[in-house]
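Working notes, beginning with the structure itself.
As you look at this complex, bear in mind that one protein chain is not there, while each of the others sits in place.
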Amino acid sequence: MNQTLAASLLDRIGRAFRDVTQTARSWRGAPYREDLPEQDAERLSEQIDLCLEGKGGEVSVRARAAALGKAYLDLNEEGRKRFLTVLAERYGLDREKLADRVEAWRRAEDVEAEAKAVARLRDALDPPAIRLLAQFTGLPQGVKFLVDLRADLIRWTKDEPRFTRLSEELRRVLAGWFDVGFLNLERITWSSPAMLLEKLVEYEAVHEIRSWKDLKNRLDSDRRCFAFFHPRMPEEPLIFVEVALVGGMAGSVQVLLDESRRAEDPHEADTAIFYSISNCQAGLAGVSFGNFLIKRVADELARELPNLKHFATLSPIPGFRPWFDRLVASDPPDFFASGEREALASLIEGEVTPQAFAQALTRKDWMQVPALRDGLQAVLSRLCARYLTREKDRGRALDPVARFHLANGARVERINPLGDTSRKGMKQAFGMMVNYRYKLEEVEANHEAYSEGRVIASPAVAKLARA
Amino acid sequence: MNQTLAASLLDRIGRAFRDVTQTARSWRGAPYREDLPEQDAERLSEQIDLCLEGKGGEVSVRARAAALGKAYLDLNEEGRKRFLTVLAERYGLDREKLADRVEAWRRAEDVEAEAKAVARLRDALDPPAIRLLAQFTGLPQGVKFLVDLRADLIRWTKDEPRFTRLSEELRRVLAGWFDVGFLNLERITWSSPAMLLEKLVEYEAVHEIRSWKDLKNRLDSDRRCFAFFHPRMPEEPLIFVEVALVGGMAGSVQVLLDESRRAEDPHEADTAIFYSISNCQAGLAGVSFGNFLIKRVADELARELPNLKHFATLSPIPGFRPWFDRLVASDPPDFFASGEREALASLIEGEVTPQAFAQALTRKDWMQVPALRDGLQAVLSRLCARYLTREKDRGRALDPVARFHLANGARVERINPLGDTSRKGMKQAFGMMVNYRYKLEEVEANHEAYSEGRVIASPAVAKLARA
Amino acid sequence: MNQTLAASLLDRIGRAFRDVTQTARSWRGAPYREDLPEQDAERLSEQIDLCLEGKGGEVSVRARAAALGKAYLDLNEEGRKRFLTVLAERYGLDREKLADRVEAWRRAEDVEAEAKAVARLRDALDPPAIRLLAQFTGLPQGVKFLVDLRADLIRWTKDEPRFTRLSEELRRVLAGWFDVGFLNLERITWSSPAMLLEKLVEYEAVHEIRSWKDLKNRLDSDRRCFAFFHPRMPEEPLIFVEVALVGGMAGSVQVLLDESRRAEDPHEADTAIFYSISNCQAGLAGVSFGNFLIKRVADELARELPNLKHFATLSPIPGFRPWFDRLVASDPPDFFASGEREALASLIEGEVTPQAFAQALTRKDWMQVPALRDGLQAVLSRLCARYLTREKDRGRALDPVARFHLANGARVERINPLGDTSRKGMKQAFGMMVNYRYKLEEVEANHEAYSEGRVIASPAVAKLARA
Partner (left out) sequence: MNQTLAASLLDRIGRAFRDVTQTARSWRGAPYREDLPEQDAERLSEQIDLCLEGKGGEVSVRARAAALGKAYLDLNEEGRKRFLTVLAERYGLDREKLADRVEAWRRAEDVEAEAKAVARLRDALDPPAIRLLAQFTGLPQGVKFLVDLRADLIRWTKDEPRFTRLSEELRRVLAGWFDVGFLNLERITWSSPAMLLEKLVEYEAVHEIRSWKDLKNRLDSDRRCFAFFHPRMPEEPLIFVEVALVGGMAGSVQVLLDESRRAEDPHEADTAIFYSISNCQAGLAGVSFGNFLIKRVADELARELPNLKHFATLSPIPGFRPWFDRLVASDPPDFFASGEREALASLIEGEVTPQAFAQALTRKDWMQVPALRDGLQAVLSRLCARYLTREKDRGRALDPVARFHLANGARVERINPLGDTSRKGMKQAFGMMVNYRYKLEEVEANHEAYSEGRVIASPAVAKLARA
C-alpha cells in the first residue's frame, strides 16, 4: 500500500475513525511497533482471536477489526509482511474442521439437516483470515484498503510464496464485490475533477500521458474516455478506456495523439477506435472487467452517436518481438515466403538469412530508407499475421493482447506497419500495431470459434498469414 | 413481486433492455405463456442449461440471464411459482458432484493441489440456481429484482416447502451484497423526493403514518429520520428509523406524534428517542442491519447535536398480552405481589383473582376511572417488568422487540403505563410502552451479559420486577 | 409576509445572520417595538439615513441594511405598515434634486460632462427607498424577502394608496432581476422534494389540487409539470404549468384529472394540453414570464417527444358569466341567432327571452335533461364564440385568459360545452372551456394580428361567432 493512500486514509477518516480507535485502543493496549517484532506479532494474534470470537456484539467486532486495519497501515514494510505472515500461517483453512464438517454432511439424514450441514461446510471453507478481512468494509475506504492489501500480497508473493493462497482467497472475495453488475460506468471529460484526471496520467499503461496538455487532447470533443467505478471507491477508477472518433480505421497512434491536430466533428465520424485500455488497481489482478467495459462503451457510443458504424481497437503487439527473436534463432526453412528472399537481396548485405534480416532491423535508419523499409515491412507484416492468427499455446493465441480481444469475440482486422513509431513501439513490434474489430453480430460466433481454437481474421489478414 | 415494480422495471429499463431482449429473443424463441405450462417449463429448463454452460462469452451469458429475468416478470403468479419450482427442483445442490469433489480434496497431495480442490469444492456448494440468479445483477434494477424474487419465495414457502432451501441460499447471497459496510446511511427530510417519502408511509410498521401531514410532522426540525440504502437500489430504503429530539425520556407516543405540537429547538434537547424502526424489504428477511442503524444514527446525532446526552427507544411490547393471557390462564399463586390484592379489593367486583383482574381490563372505561386505572396499572407495570427482565426462552428474552435491543447492548430503562393508547397499543400491552436505553460505555458489557442470559435493567425496573 | 416564511427565514439564516445582527445591534441600540410606535419610527428613520450615507464601507452598509430587514420581519402587521409608510413617505423621489440634475444636464457642455450628468440624473430617479431595499440582496433569502415585501405592499395598497408608487418602483427592480434570461426551467416530478410539491398544492390557482393522490396523478408518466425558478430562490417556483399528453384535443378537465384513469404511453400522444398555469409569487405581480414558459415548455416537449404534433391549452373562461349577465340585462335584439328561439320554444316555459334563457340556466338539472342541455348549450357556445373573438375593450379581448394567450400568438381553437363541470366551472362559464392553440409557424402572425385588434380563431369558432 503506498504512502499517499495511507496518508489520505489517515487524513479523511476523521472522527469516525478516531472513535473507532478510541474504542479499540483501550482494548488493544499499546500500539504495535513499526516492524512488528515477534512479541507484538503474538499480541496481534491474540487480538485477532478475540475478533474472530465475536465478543461484544457485531458492531464492536467491526470496530475492533477496523482497529486492526488501522494498525496495519501504521506498520512499515517489514511489519506489514509480518502481519500478513501471521494471517497467512495461522488463519488459513482449518483442515480438521473441514474434514469434520464433510463427515457431518455425509451423515445428514434429512433435507433440513443436510441444508445446515452444507452451510457449515461452506463456512469451514472460508479461512478465518478472510472472515477477518471481510470485516474491514466497515473502515472508511475499507474496500480500497483491501484492494491495496491484496496489491501488497501480490507484490511480495515472489519472496513469500505462502502469500499466494491468501491472495487467491482475497481475490475471490473481491471478485464477488466487484461483480460487473455493481459497477458504474462513467464518462471522464476535461470537466472531471483534476484529482481523478491525475490518476489517469498515473495509471495509463499503454501510451504514456506526457503532460496535462496531452491529457486534454485525449479528452477533446472527438475523443471519449470511460471508466468503471465501484460505489465504495468513488474516486478510484478501476479500468479505463480511451477512444478516438474518426473517419475510417485508424492505423497510427502518433496521428491519434498529435496535440496539434484539430478536433473533428464527432457526428461525422464512422469509426470508434479503442486505442488504450488500462487497469488501475494492482490489487484487482485476476478480476476481469475489460470485456464488459468495451461492450458497454460501444453501447454508449452507439446511442450517443448513431453515425458510428465500426468499433475497433488500435492495439500493441507486445509478444511479437520475443516470438520473432525465437523464430530467428531457430532458423526455420519457412522463415521467408516465396519471392521474399529475392526482393530483399538487393537491400540487405550478404546472404538473405533470418539472421541477416534481423540484423537489418537493427539499423537505426531502416525506416528512413523507403525501399529498405518497404522490403522489411512486407516480411514483418506477413510474419505478424502468422503470429497473431496461427501461433498458439494450448489452443490460445500467443499474444496476450490478442488473447484478450479474441476471447471477447473480436477478429484480427488489419496490421499497421507504421502504427507506433515510439521507442516502445519499435521495440515491441518494429512499429507494427493491429486493429481488432468488434462486429456486434459476429461477436458470439467469434468467441465460440476462438474457444474451439480457431482465430477469426479479416480476409486480408488471413490471406497474408497463409502466404 | 408486485405489479408496480414490474411496471416500473418494464418502464425504465429503456433501450438497454430492449437490446438485451432483442439479442435474447432470437435465441429463446417465442415468449413463454403466462402460466408456464409443462411444455414451456421444459423449454425454460433448456435455456437455463445453455445459460449455465456459458456459451458465447460472459457478456452474452449475462444478456441471456437477463432475458430469463425478464421472462419471470412477464409470468403470472402461477407461472412464477412454476419457474421457481424448476429452479428449486432441477438446479439445487448436486450431491454427487459434491461427493466427488470432497474425494478429490482428500486426495490432494500438495498445497497447490489442495488450493484448487478447495476452490472446486466451494463451487460445488453453490447450487446452479444461485449461479444463475447471481447473473441477474446485470439487469437494470437487478438487485431489487432478486430481493423481490426472494420475497416471492418467502411468501409462497408455506405452500411450497421446497422453496425454503432456495430462499435460504438466496438469503446468503443477499447478505453478502447487503453487508453493512456497503450501505449508505442517509437522512430523510421533508425535502426528500415525494417518491421516497411515499415509501416511508407504505413501509412504516410500528406507528402507522396516517397522512402526509402526519409524515411532515415526523420530519419537523426537532425530528430526525435516517435510512440505509444500497448503491444499486438508490430509491429503495432498506430500513429506517424515526427519532424525536426531546427534553427528558419520552413516555407517550401520542405526545410525540401530536400534529398540533410546536417544534422544539433541537439544540436544547438532551435526549434522542428512537420511536420507530421499520424494515422495508420483505426479501431481505434474515439479513440484519438494525443494530448498525441505531448506532450509526446515534453517532450522527451526537456529532450534529453535542447537547444530546441520552439515547433511548420508546418501544412497543408486542409479546406482553399473549404472555399475560397464558399467565392468567395458569392461575399461578404468585400472580399478585404482596399488598396488591388488598389495594384492588375495593376496585374490582367479587374476589380478586387473576381472572377477575383480567376481566376488569376488559371494561371499556378502565382508563377513565382514576382509582381503577392506578390500581390496575400498578399490577400491570410490575408484571411487565417481570415479563421483560425475567421471563426467558432458551436464555433469550420472550419479547421479540426486547430480544433485538438487549442483544444490541441496550438496557430496560423505564416502563410507561400510558405509552400508547391507540387501539393497537391497548391490545398489545394495555397501553404500556418501554424505553430501552443505549449508554455508549455500557453497550458491550450489556451485550455480553445478555449473551450469557442476563437482562440488564435500570435499578427502578429491576426493583419492580423483583417485587 | 407570512409567518411561515418569517419563521423559516429566522430558522435558516444561521450564523451568517447572527453575525450580521450582532454587528448591527451594537449600532442600532434596542430592538424596535412590535408595532413601531412614533418614537421607534423616528429612530428607524435615523438608521435608514445612516445606511444611505454609506458610512463604514460597502460591506458594513450591507450588514446594516440586513439588520433593517431583520427588524422588519420582527414587526407585527401594524409595525410593518408603519415601516413601509416611513419608506414611502420619507424616502421617495427627491423632486428638488431631480430638478437640479435636469438643469445640470442641460448645461453640460461636452460629451464627457453630459455622460456624467446623465448618470447623475439617472441616480436621482432612483428613490432612496429603492436604493435601500436593493441592499437587502445581501440577506440570506434576501430576494425572497423583497418579493414578499412587495406582496405586503400590494395587499395593503387598498388601505394605503401611498404604497402604490413604492410598489411600482419595487416591481421595476424585481423585473430586472427576474428577467427571463436569468431563470431556470425545471421539470417537476413525483421524485421532486416533497417541500416543493407541497408548494404546488398551495399555489395551484386554476384547478385545485385536492390531495397528494391528485397531485401524484398530475405527475404521472403521461403528464408533465414545469416551473421557472430564480437562482436566488431555488426552493420557490415562480410559475408552473401542468401539461397532459393525450391523443387529440382534450375537451374536459374532469377527464384529464380523473385519478382512476390509467397512464397512456407518452410516446404515442400527439397533443400536449396545457391545462393549468399558476403564478406562485404574489410579490411578482406585473412581472410576466407566462409567455416564455409556454414556449420553452413546448420546445422541451417537442425535443423529448417528437411524436407531439399539437400544442394547445384547455382554459377556463372566467369573464364569460359577468359579460353574459350584462348582456341579458341589456336585453339586446340580437341575443338569439336565427332559429334559436324556435328551437328553445318547447324547452323553456313561457316566452323565449334572454331573461327566460338565463332563468333556465338556474335550473339545477338543466345539464341532466338531454334536449334542454343541447338547446341551451347551442346558444351558449355561440355566445361564447362571440364573447371570445368579437367583444373587445380598447382593442383587447374582454376575457383575461383570452388576452394572455392571444397576445402570446395563440388562436381560439375550440369551445368545449362540458369542459369543466365543477361548481367553479359552472359558475364561471356554465361549464364551458376553450382550447387556445399554439401553432409554431403562426404564432408571430397571430400576435401581430392581435396587436392590431384582430382575434384569430379556427374556422369553426369563427363561423360560430358569426352566426
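Some points to look at:
Residue numbering begins at 1 within each chain, and the chains themselves are lettered A, B and C in the order written.
As a convention for this text, contacts are C-beta pairs under 8 Å (C-beta built on N, C-alpha and C of every residue); 3 or more make two chains touch, one makes a residue touch a chain.
Not measured: the values here are computed from a predicted model.
Although it is not drawn here, the omitted chain touches the following shown chains in the complete assembly: A, C. Only one of C:G375, C:G409 or C:G425 touches the chain withheld from this view, namely C:G409. When the missing chain is restored to the complex, the residue among A:A67, A:L197, A:L257 or A:L376 that touches it is A:L197.
Looking at C:R303, C:R326, C:K364 or C:R423, the residue that reaches the missing chain in the full complex is C:R303.
Here the missing chain is touched by one residue of C:L125, C:A263 or C:A371, and it is C:L125. Touch with the chain that is not drawn comes from one residue among C:R232, C:K424, C:K439 or C:R454, which is C:R232.
The chain not shown here touches chain C at positions 15-16, 19, 55-60, 62, 93, 98, 102, 111, 115, 118-119, 121-122, 125, 134, 136-139, 142-143, 164-165, 168, 172, 176-177, 179-182, 231-232, 291-292, 295, 299, 303, 407-409, 443-444, 447-448.
Hidden from this view is one chain, which touches chain A at 11, 190-198, 212, 216, 221, 235.
In this text, only the chains that are shown with their structure count from here on.
Contact topology of the protein chains: linear, an open path with no closing contact. Rounded to a whole number, the gap between the C-alpha centres of chain A and chain B is 40 angstrom. Chain A and chain C have centres, each the mean of its CA atoms, that are 60 Å apart.
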